[in-house]
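For this view, one protein chain was removed and the others were kept in their places.
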Amino acid sequence: MTGFILSKLLRAFITLLLTVSLVFIFIRFSGDPAAAMAPPDAPQEVIDYYAEKLGLDKPLWVQYTSYLAQIVKGDFGYSVDSGRSSVSLFLDRLPATLYLGGFSLLIALTVGISLGTVAALNRGNFLDRGVMAFSVFAFAMPNFLFGLAVILIGALGFQTYLGGQGASISWVGVLPPALTLGLASTGSYARFSRSSLLETINKPFLLAAEARGIPRTRRLFFHAMPNAAIPLVTLIGLSLGGLIAGSVVTEQVFAWPGVGQLLVRSVATRDIATVQFIVLAIAGTMVVANLLVDFLYLIIDPRIRVQ
Amino acid sequence: MKNTNAAILELSNVGIGLPLGADRQWAVRDISLTILPQQTLCLVGESGSGKSVIAQAIMGILPAALPLKEGTIKLLGKSIPKQRSPSFNLLRSVKMGMVFQDAVASLNPIKKVGHQLEEILLVHGISRKERKPRVLKMLSAVLLPNPESAYRSYPHEMSGGQAQRIVIAGALLLNPSLLVADEPTTALDVTTQAEILELITKLKVEFNTSVLFITHDFGVVSEIGDQIAVMKDGKILEQGSVKNVLKNPQNEYTQRLLKAANLDTSKKKLKETEEILKADNISLTYKKGFFFNQTKFKAVQKVSLSLTAGSTLAVVGESGSGKSSLAKCLLRLENTNAGKIYYRGKDIADLKGAHLRNFRSKVQVVLQDPFGALDPRFKIIDAIAEGPIIHGSSWDEANSRAIEMLSLVGLTPQSAERYPQEFSGGQRQRICIARALIMRPEVLIADEAVSALDVSIQVKILDLFEDLQKRLGFAMVFITHDLHVAAAISDSVIVMKDGQVVESGPTSSVFKNPQAKYTKMLLSSAPGYQGGEAL
Partner (left out) sequence: MSDCDKNFKSFSTPIVVKLALGFVIVFVLFALFGQLLSPHEFRATSLFDRLKPPIGFGGTWTYPLGTDGRGRDLLVRLAVGAQITLIVAIVGTLVGAVLGSLLGIIAAAKRGPIEAFIIGAVDVQASLPIIVVALFVLAVFNSSFTLFLLLVGLNGWEVYARLMRGAVLSAKEHGYVMAIRALGASSFRIYFRHIFPNVLNIVLVQFTINLPLTVLLETALSFLGLGVQPPLTSLGQIMSEGRDRLLTAWWLTLFPGLIIFFLALSISIIGDWVRDRLDPTLRSEK
């Protein structure tokens, strides 16, 4: 078990290190990194300042180690746009994104899993087919189209502009983008929980439970569902890890003041320092989420513990 | 039977339908059985005979696709409703308990077994205080060495035998009148099987219950049964007391199955010929996992063996004894960590180029799983002809030889153009034999080559091996867990346990007069074995 935890931690660390190295390599080989880090029309002194700060005159591995050292110290550079540190820019935007992502995950989990369960229990009839059709629909629907449709409906039907700039972070304001963002994952949660439950229902231990006289509802809630829920943890982990990255398009459509919008804007203005930090933050979230999933499995699935 | 009321369970003219499009209309039909108090009825048949369907019908857990169409099932004189009925199920579960083949799979993997057993008491309204003591008492009744720790275990933490004890405990928890056991020992090693059979016999008396025991193994029947019913293709061929049927079987099919169950070593004599394959103190260690998780597993430890031309050596052992790893070493599919293997006096580790190609054509293999052993995308003819083609035959020549091989192993030439999926397990094994023998090997290594087959098919394939060996003169290493198979086919035998050889010698002397403690135990656990005599 300690072996399991240590090897997972090691793998997570290697993944992060590889990601950081890749980001380093990309920035170094993108032409002139100093010019890239400096504002577009900066005078030569500013570019020189950046070149010196990045240590471009030194050998590559020295640059690499000092880059790693900076990251360990938490120094991720400054935004060329506003002159603020990329970390503080990111932190400003984070609550909005977490609010939106959390809300949409909540919708996806509750609605998706309920739909999947209903479908599995009504296998083959119209409810099942309806849920499956919905999940295909949700999968194929681009969220920018759905978002625009939501905005259009809001404008024509309720005379309110849902995609307005200062869409405040509020309970009502979050609903349209959260629905948009949650649609696709609702579909995949429905699909996944349906197939997981169907698979579990056909396991021999449920037949054995029936032979032991355990009533149907009890078999469903105490035996089938907990077992079917285990593989869902992986999916939930992926959703949590993708919380920041997932909302890029939706934030753009609804002008939601979150990290995704910041990322798109920074890419457009070539604000490398900010982009770099957001990328690393996203990778970090995903790695941590995966670790959490692995450790959660240790708790909820006794079969992992012996391995 | 005069006093039918005394019967615990009575089936009369039961017929269970199969869905449209199946190969027959009835899963089982005209089934009439009676189980009397404290008796064990053995229902014997091969796969597809419909014996498990009867168990499911009795327990009321038939799948919707298999409806109970005809006849009545009476439990303690009361008719069981034909449809799945939740209310009746609760009642029925008090009177009957069921045990399954795969015990671990019949337990919820994420709940402690103690809690799963308590649940049975819970749904039957037994108070919280009473539950745990009753479960613990039951766990000691099934002779689990440490009931408290078993109570706290998860199913996967237990061995197959322990898990089966748990399931038996669950089945008997409510003191039922009938225990239905569906192949409860088939997945277990012989020694464990013997323990479980002994346990069921003991509990039958202790709990004053009858047993319906479903099996394919006549050895098991002779150990445990009072009454027997032999089934084939959904019908009962023969029934009566175990004594009568085993001694004096009337039906030809029963006779055939019984013959297969014999532990008969009389035919065999070791021939004095040249040594062809020799292993000298070989060891094989597997490494698993990375960094922190790495474990070493000694699969084969200092094994020596010798095979002479034209003879058959059986390698006997239970699962995990390292016998399949040994086969891989002999085939040079794994490189040994220590020791040497000689083929015709040459160390096979040194073979290269033409010598290695020669070795590859002269030492062939037939594997256990006939379903995985053939590439599903290759036609039979191409599968058989592949060997000669690899070794440089022309396509035409290889094909005509493949056709010859087909008839040699008893398949029609028309089979050539078909795909493996279209054949039964026994037929596939014939194809695998053809694929191996087309190389005209001097050594054939058969790794559990008949274990996945039904007994009657097993007999036919073993006969085929022997017949072909006489005609073609190859030597065989026959790896098996089944003492009957080893006895039937081998001249000499080595017995393996935990990667080591515990005993070796001529088959007849090892079986009649075993020296090692483990061999003795293995032999005495073999169902139906009584001091070197068959059944």
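A and B are the chain letters, set down in written order, and residue numbers restart from 1 in every chain.
We take it that a contact is a pair of C-beta atoms (placed from the backbone, for glycine too) under 8 Å apart; a residue touches a chain by one contact, two chains touch by 3 or more.
Treat the numbers as computed from the prediction; the structure is a model and nothing was measured.
When the full complex is taken into account, the listed residue touching the unshown chain is A:11, out of A:11, A:218 or A:303.
Contact between subunit B and the unshown chain involves residues 64, 290, 328, 331, 333, 356-357, 360-361, 363-369, 372-378, 386-387, 390-391, 432, 435-436, 439.
On the side of subunit A, the interface with the absent chain consists of residues 11, 14-15, 18-19, 22-23, 26-27, 30, 36, 123-125, 129, 132, 136-137, 139-145, 148-149, 151-152, 155-156, 188, 191-192, 194-195, 241-242, 245-246, 248-249, 252-253, 263-264, 266-268, 270-272, 275-276, 278-279, 282-283, 286-287, 290, using the contact rule stated above.
Keep this in mind: only the chains that are shown with their structure count from here on.
Remark: subunit A and subunit B have CA centroids separated by 49 Å (rounded to whole angstrom).
The residues of subunit B lying in touch with subunit A in their complex are 59-61, 86, 89-90, 92-94, 97-98, 100, 102, 105-111, 119-120, 123-124, 154, 156-157, 167, 170-171, 289-293. Of all residues in subunit A, those touching subunit B in their complex are 2-4, 6-7, 10, 203-205, 207-216, 218, 222-223, 226-227, 230, 300-303, 306.
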